[in-house]
Structures are given as C-alpha cells and as structure tokens.
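One structure, as structure tokens, below. Some questions next.
A single protein chain has been removed from this complex, and every other one stays in its place.
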Amino acid sequence: MTVQTALSLIAAENAAAVRALTTDQSTGLDDAARQIRDAKQVFLLGAGRSGIALQFTAMRFMHLGLTVHVVGEVTAPAIGDGDALVVASGSGSTAGIVRAAQTAVDVGASVVAITADASSDVAKLATVTILVEAARKLDRDSTVSAQYAGGLFEQTVVTIGDALFHSLWQQSGLSADDLWPRHSNLE
Amino acid sequence: MTVQTALSLIAAENAAAVRALTTDQSTGLDDAARQIRDAKQVFLLGAGRSGIALQFTAMRFMHLGLTVHVVGEVTAPAIGDGDALVVASGSGSTAGIVRAAQTAVDVGASVVAITADASSDVAKLATVTILVEAARKLDRDSTVSAQYAGGLFEQTVVTIGDALFHSLWQQSGLSADDLWPRHSNLE
Amino acid sequence: MTVQTALSLIAAENAAAVRALTTDQSTGLDDAARQIRDAKQVFLLGAGRSGIALQFTAMRFMHLGLTVHVVGEVTAPAIGDGDALVVASGSGSTAGIVRAAQTAVDVGASVVAITADASSDVAKLATVTILVEAARKLDRDSTVSAQYAGGLFEQTVVTIGDALFHSLWQQSGLSADDLWPRHSNLE
Partner (left out) sequence: MTVQTALSLIAAENAAAVRALTTDQSTGLDDAARQIRDAKQVFLLGAGRSGIALQFTAMRFMHLGLTVHVVGEVTAPAIGDGDALVVASGSGSTAGIVRAAQTAVDVGASVVAITADASSDVAKLATVTILVEAARKLDRDSTVSAQYAGGLFEQTVVTIGDALFHSLWQQSGLSADDLWPRHSNLE
C-alpha cells in the first residue's frame, strides 16, 4: 500500500469517527469542556500513544492559561478537590488508568474519560464520558478500523483534545496574540 | 463555539490537508517511507507540538521493528552515516531543527522533512520533503486554517506519521500478531 | 539550616552509605556490572526520583555503547531473553516495579535490583541485589537519614550508577575520545 493510499484510509476513518461524535447529541463534549475550564488544575493521563495524544492537548491547555500537569512529569503534584483528571483509554480498563480515576473520584476531582467502551470501569468512574464509538473493538482482536491496534482511537483523542481547546479558546474571547506570550520562551 | 462545531471545523481542515497530499504526485511520501525503512537507525525531532506528533510516530516505528530514537531522550546516541532524521517544522526555519538537519547531512544521514514551506532552510537540506501546503502561512500571523498557531500542521504530522507506518506495515507482510510482542511489557 | 550545613549533612550521609557498600564483600556490585555488560539490551526502571537517578545512569550506559532503554520512553520495546532490567526501589515493594521484575524473570531476562530491603519482593526476584543498607527504614516513617523521604537512597542510586559505569568503562579499554562521538549531536 502506498503512503497516499494509507493517508486516504486514515482520513476516511477519522472523518467517520468525528461524524459519529458530531451527530450524537449525548457525547458529553461540552460538559467535558466545562469541567476542564472550571477546574483548579487539570491533570492528563493515558498509556502509550493515548498518553502522547494527551500531551498534545496539555500544551494547548497551558497556552489557554490553565494550570496543567501531565501525569508522570516530575513536576506533577497530587490531584485534589476541585481539580479535573482527563484520561484516555480505548478499552477503558487499563489498570493504572482505572486506579487513577478512582483516586480522582476519592479526592473530589472530576474525571473526563475518553474511551471506546461505555460500559468500562473508567467510564463508570467518570463524571463525563466522551465515547468514541467508531473505535470500539468488534471482538478481541479487531476494531472497525483497518489500522493497527488503537491507531484510530488515538488519532481521535488528538482531534478531540484540539476541539476541546478550540471551543474553550473561542469562548474565552482571547485572541491568538493573547495566547502567544504563554509559549515557552526558554527553548 | 461548541466542541462539536470545533470538531467539524478541525475534521474539515484535516480532510482538505490530506486531500492536497493525496492528489499531489510529487509529495515524496513513498520516498520518505523508503528512507525510513532502509535506515540503520531512525531519529525524530520537532519543536513543541510537532515534536509530540513525532513521538506518536516513533512508537509505531518501534512496533514495526525499526531502531528508533526521539532526539532529547536520554538514551538517544549520535546520528551517523546510513541513519535517517525525520524532522517536522511548519516554518522549516526553527533554528535547532535546521542545525540538526545540517548535522545529519554532514555525517551522511538522510533527512526527511515535513514542512509547510518548500523554500525553507530545512526543505533545502532535506533528502526528501513532504510538503503540507494546506498549512502554509498566508502572512505573518495567519494560515489558511482557523485553528490556533500551527494546529493544522501538527495534526497533519500525526496523520502523515501514521500513514508512513501503515504503508510500511502493509508492505512488510507482518501481521498485527507479529508486531504486538514488541509493545513495552514493563509498564 | 544554611545550605552549606545541608551540604555537609548530605555529604556525610552519602559518604557513610558508600562506605557501607565498599566494606561489605557481598554487595553484588561486580556481578551487577557483568549482567549489564553482557545483556543484549539494558532496561532501567524506577518510580519518582529513583527513576530520574536511573536516567542519569542510562545516558552513560549509552555513551559506553550499550543498547539502553528507559522504561516509559516511547521508543522502549519489550524486554526479552538475554536482556537485563535494572530497577531501583528503596522499599523493594513498589507494585509496578515488582510486576516489571516478575515480567523480566518470566521472559528470561536478568534483574539487577538496587534496594534498601534485602527481604523485599524485588530483592527476591532479582538475579543480583545491590543492598543500600544505610538507607533502610528504621520504622514506618524514618530512615537512618535526616533527609526527606528517600533522598539518601536516591542519591546513592546516582552514585552506584556512575560507579557501575566507571568500572565498566575502565575495563573496556576505551578512552574518553572513544566515547565522545556517541553523545547526541542533534541537540
């Protein structure tokens, strides 16, 4: 398969995943944006590529002026009451993610869960669930996607994160020039 | 703007960016895939969110069995003859990226550049350039995108990286079950 | 307390910790060095500051020409037969570290454990244990150290890592000029 063919395949899968999210009225997307905006501090956690996708999001939340921590960074403190935890887990059952969501609930933080399984442990613990139906597993080994493993889910996490940012940015009334001075100036 | 509207906006921009890449016959995409596949070691480097996008790609290249290093990881050694450097820079003029590309050329490594500017320093140094026309800057402050800063470019780097992987995977003849045992088993 | 007084306190604790390691003839230090030198790939894992200490070590092992992975890096593959896992855990009972050590044993890799508790789960799983007696806990809340939490243990991990490197380097017959070209040339 050429790279161009692969690009077309991925783009079609992404378009379908976003279409499902934008036609379903119960996605929790705007609820999620509010939880993030109103939190004292926002923590983000995912395993493997889901975690990398949330780093992509974390940087933009920082540009927006939020206090943001990626779990695993040496400077990330404990989560507490009034904070929000954003997790991404396709299966919704990754052990470390479930434990973190339980901790967040226990201390009084809200949990925003991006998952492909509405009945998973992470979804059950979540204050708001963003359900990525298009990336659900059909059976043990395959999803509706032709891509390897959780590729479609992880790409959709990237898109959802940037949509959460874009919506919050537009609502903030801030211009691009207002955000720019927050970019790291020491690298 | 609601998150659903933002999702639609981002999806439309991404679709257009991919469409431009898939209709242009001189994108260098398959050349890039060959350079990566045939390199002794693959190094990836980008600043800010472009760098995060390439981490997304790096993990998949590792799953494919390539020897991969993200520049900045404590375990990343020096690049040398026969290696490949993949860089992503919207402007193509980020100082640290240009220096790294020059070093790669000097030591006999190939350079795959993902950029929005075909006449940039990085593009001039590159063995293969993947041009993301849709994310080019119209003037100092704006691109064809309604998104903040380099958002569209960075999302397209994510998609290109996964398309390079998908194409190389399909060509490899390996099954998903062949790749799975390479996933980290210590986390 | 002035910083100078704190420096003296830390230096005295470190000197005592090293003295204990250098007078005990059953420390496993040279065994550990051999396991690392002869491994196909070396993986390093610690939680919190113990993990940072092992990153310090990992970079030097790379300079020495070993194939090295810090667990959690996006490019770290699965551990396998003939590899070595180096873990640092003061208590020797950190859940994720114990699981990783068990995995390493299961796949046929050796385990080098740096710990303050010789009877811990990690020590029991280890091929070689480097015991940092000076940093053992006296009871639930305190160690023989006046420093906060695992400070003395973590500093000793830094020193042990550099001593493992220095010993392997001297035995390798390589000069500083032989190692230098391996340093990252892309940053």
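As written, the chains take the letters A, B and C, and residue 1 is the first residue of each chain.
Heads up, the rule we're going with is that contacts are C-beta pairs under 8 Å (C-beta built on N, C-alpha and C of every residue); 3 or more make two chains touch, one makes a residue touch a chain.
Just so you know, these numbers come straight off a predicted model, no measurement behind them.
Participant: Using the touch definition from the top, which of B:Val18, B:Ala58 or B:Val74 touches the missing chain?
Facilitator: Considering all chains, including the one not shown, the answer is B:Val74.
Participant: Since one chain has been left out of the picture, which residues of chain A touch it in the full complex?
Facilitator: The missing chain touches chain A at positions 43, 45, 55, 58-59, 62, 68-79, 85, 96, 100, 103-104, 107, 181-187.
Participant: With the missing chain put back, which residues of chain B would touch it? List them for me.
Facilitator: 52, 72, 74, 96
Participant: Contact with the hidden chain only, please: which chain C residues?
Facilitator: Where chain C meets the chain not shown: residues 1-11, 14-15, 18-19, 21-22, 27, 29-30, 32-33, 47-49, 52-53, 55-56, 59-60, 63, 96, 141, 147-149, 151, 154-155, 158-160, 162-167, 169-171, 176, 179-180, 183-184, 187.
Here is the rule we go by: only the chains that are shown with their structure count from here on.
Participant: Quick check: how many Å separate the C-alpha centres of chain A and chain B?
Facilitator: 22
Participant: From the C-alpha centre of chain B to that of chain C, how far is it in Å?
Facilitator: Computed from C-alpha means, the inter-chain centre distance equals 35 Å.
Participant: Residue numbers in chain A touching 2 or more other chains?
Facilitator: Residue numbers touching two or more other chains: 52, 96.
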